[in-house]
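All protein chains of the complex are present and in place, except for one that has been dropped.
Labels run A, B and C following the written order; every chain starts at residue 1.
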Amino acid sequence: MNESDTLGASLVRSGVSRRSFLKFCTAMASLMALPPGAAYAMADALSRAQRQSVIWLSFQECTGCVESLTRSFDPTLEQMIFEMISLDYQETLQAASGEAAELARVEAMKSSYGKYLLIVDGSIPTKDGGVYSTVAGVSNYDRLIEMAKGAAAIVAVGTCSSYGGIPHANPNPTGAVSVSDIIKDKPVMNVPGCPPIPSVIAGTLAYFVTYGKLPELDHIGRPKVFYADTIHDRCYRRPFYDQGKFAKTFDDEGARNGWCLYELGCKGPTTYNACATIKWNGGVSYPIESGHGCLGCSEPNFWDNGSFYRPLSTPLASNTHIIAAGTLGGIAAGVVAAGLSRKHQTHIGEEK
Amino acid sequence: MDLLQFARGPALTWAATVFMFGITWRLVGILLLKRSPDFSEARNATSWLGAVKLIITRSWPRREFRQRTLFAQSLGYIFHVGLVIILFGFAPHILFFKALTGLGWPNLPSAFIQLTSGITLAALIVVLVRRLSHPVLRLLSNFDDYFSWLVTFTPVATGMLAVAHFGARYETLLAIHLLSVALLLVWFPFGKLMHSALIFISRGTTGALFERKGASI
Amino acid sequence: MNSLTHINIKVINPLPCQSAGLSGNTDAILHEILALLEAFVATGQTGAIDLHSLPLTVADYEVLRTTLGDGEVHAHINVIGKTEVRETLYPGVWWLTYYNMEEDIVADLLEVTTIPEILKSPAEDVREGLACLRDLTGAVTMM
Partner (left out) sequence: MSTAEIDSTHPLELDQPRFSVKNPEARYDKQGDLSDAQRVETAMRYFVKDFGAVAATYLESCIHCGMCADACHFYVATEDPKYTPIWKLEPFKQAYKREAGPFAAIYRALNLKKKVTVEQLEAWQALIYDSCTLCGRCTLICPMGIDIASLVGLARHGMNQAGLVPHELWAVAERAQREGSPLGATPKVFKDRCEWLADENQVAIPVDKAQADVVVTMSSIEIMKYPDSIVATAKILNHLGLNWTFRSDGYEATNFGMLSGNSAWQQEASMKLIHATIAAGAKLLILPECGHAYGAMRWQGANIYGKPLPFRVLHISEFLAENTKNGAIKTKPLGKTLTFHDPCQISRRGGAIEAPRDVLNGLGAALIEMKDTKGVNWCCGGGGGVVTIHRADPIRYKAFQIKMKQVDDAGAELLVSSCSNCRQTFDDGQNHFHWDKTMLSLLELVADNLEDK
């Protein structure tokens, strides 16, 4: 391998010092709770690795995930991931457009066939032949199938590509599905969140570039390093939950005292994400710290879990009409049963 | 739809429907059976007072029976009171009722609920052991007794695990807890758990009939 | 209430405290340092502890800081935000704190080693530096 092709060399060319690279690796290792020594190994491996070819496909999405990554408060550190990858196709970020852009994609696919990392944000509409979202006249569905073939692995960034997200929400007019609903023969990692935490996107990509494989995933395809604990497990308000102290409204004494937001519909207990530890906007805060319950955006179907303000322990819907119908049915059944018994008894009485 | 959504959604809806369907079916089916008028000359005209009296006083044993039933009565009280405290004192449960009825009330500290749950579970286990070992209870017991015990025990146990986040992921534990409640609701009208409603009717019936005669209640 | 600052939000410390705000984790960390240092002396095996991943209270930090103390070396590195490298009172035990440009801590490590990697000049940089210096002095490039 030519040394000038290595990531280390290219970093130097673009003015990134090796110390800052080591610092990036240390921060990423700490973030992913890798063993502390792993940072050096990571830095070593990365500096000698080739730049990872990445093709980023945006489907039925809002670009929030890309915004999250590129507009983070701490651009230099997280954005360094862009120094480590060769982002060969990204509609929002690339300079090329039109046929030139598509050509770049085909080019990258050919040159790195079997090795490139495919990143997807946005869900894939499947209804009516996938006509609801197309790029260059090709449906997202067809494009995903095409691009997945040569990918070493696929990373679904954001809840839409991970689980269908908001487009998938009831009644799901476009028949939106997730990447893993379609692609079954490639490793797929989900990095959900609406949007995901930038460091989490960067960290998981760094892991793949370093180790050439996806990190350990949980049962719904999320990297365990970031999604092993619930928001609730790591929430600074947790002691109030344990004591049974709950804010009842957003402006009561409990809310002012920073009590638990469970009763205001916080989905923290069932939401697996790193918001409570990594936080947002460069570690400034996260929703609960700002006084609002967790929406559960990194979980499948978060949009369909009733109101954001409906507590977890309550039924999702109050189907009083069904229950009322059951009650009336019960009365009818009781009347019939008693009637039959009475008739039977009268019959016996007459027999005598 | 994941397990928790199923538990919070269709499972609870249908369980509640079966619950209401079964309860009304059973109660109406009993109460609409024939009733013969009583032409005998009443000793006490205010028989409803007897119903009230028996409903209240039968909640503890007469002095004469106290010695022989003290253990069983205490045990019954412990787990019944425990269940009431857990059901109506725990904040998430209050939210559940509030979502259904719009009525809310202050909750008890979670640690106290956990302690109560522990005591209740222990009492329920003693109840089962007693049922399995006492000759009279063993003779009387049938599927209903054991199954009703199970559907009472399970929500308490799974609830404790869910609160402690122990044994599985919280959403799974919560789903299992809610499903166990759904099972309880579905079984409730068809087994002995109906005694929570029938106790008033049964006691009231005897109380009224006996007060009419001036008989001992 | 005419300004956001009037909203009286008290952020409480979530960790269960025993006495004086201590979680009890400092003892465990000190014992781990001891074990790492023993291993380093015996076999030369370096080690590290990631403080970021441990639940520590402000008081815990304070105790750790005063117990380990400041040793002879205190270095600053200026790359994408600053990085502080301090040797503690116990030679071989280093405290490294990495900040980002907003001065938030992005990594906080205790390292047991002779000298932390990040202080060393990377070999490639040394070679490149040599080349630059040669260019500057007009010496013949031998590379």
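Quick note on the criterion: contacts are C-beta pairs under 8 Å (C-beta built on N, C-alpha and C of every residue); 3 or more make two chains touch, one makes a residue touch a chain.
What you see is a predicted model; the values in this text were computed from it and never measured.
Although it is left out of the displayed model, the omitted chain contacts the following shown chains in the full complex: A, B. Only one of the listed residues, B:L3, B:A157 or B:L209, touches the absent chain: B:L209.
Set against the missing chain, the residues B:A7, B:L54, B:M160 or B:A175 yield one that touches it, B:L54. Of the candidate positions B:A45, B:L103 or B:L139, contact with the hidden chain is made by B:L139. Although one chain is not drawn, its touching partners on subunit B can still be listed: residues 25-26, 28-41, 43, 54-55, 58-59, 61-62, 64-65, 68-69, 72-73, 76, 134-142, 144-145, 190, 192, 194-195, 198-199, 201-207, 209-210, 213-217. Even with one chain removed from view, subunit A keeps its contact list with that chain: residues 333-334, 337-338, 340-341, 344-345, 348-349, 351.
In this text, only the chains that are shown with their structure count from here on.
More C-beta pairs touch across the A-B interface than across any other pair of chains. Computed centre separation for the pair subunit B/subunit C is 59 angstrom, with centres defined by C-alpha atoms. Separation between the centroids of subunit A and subunit C, computed from CA atoms only, is 32 Å. The multi-chain contact residues of subunit C, meaning those touching 2 or more other chains, do not exist; every residue touches at most one other chain. Of all the residues in subunit A, the ones that touch subunit C in their complex are 8, 12, 17-20, 22-24, 26-27, 29-31, 33, 35-37, 40, 73-74, 76-77, 80, 235-239, 256-258, 282-283, 289, 291. Within the complex formed with subunit A, the residues of subunit C that make contact are 7-14, 16, 46-50, 52-53, 77, 79-81, 83, 96, 98, 100-102, 104, 106-109, 111, 117-118, 122, 124-125, 128.
Subunit A makes touch with subunit B in their complex at residues 230, 232-233, 241-244, 246, 262-263, 269-270, 300-301, 304-306, 310-319, 322-331, 333-335, 337-339, 341-342, 345.
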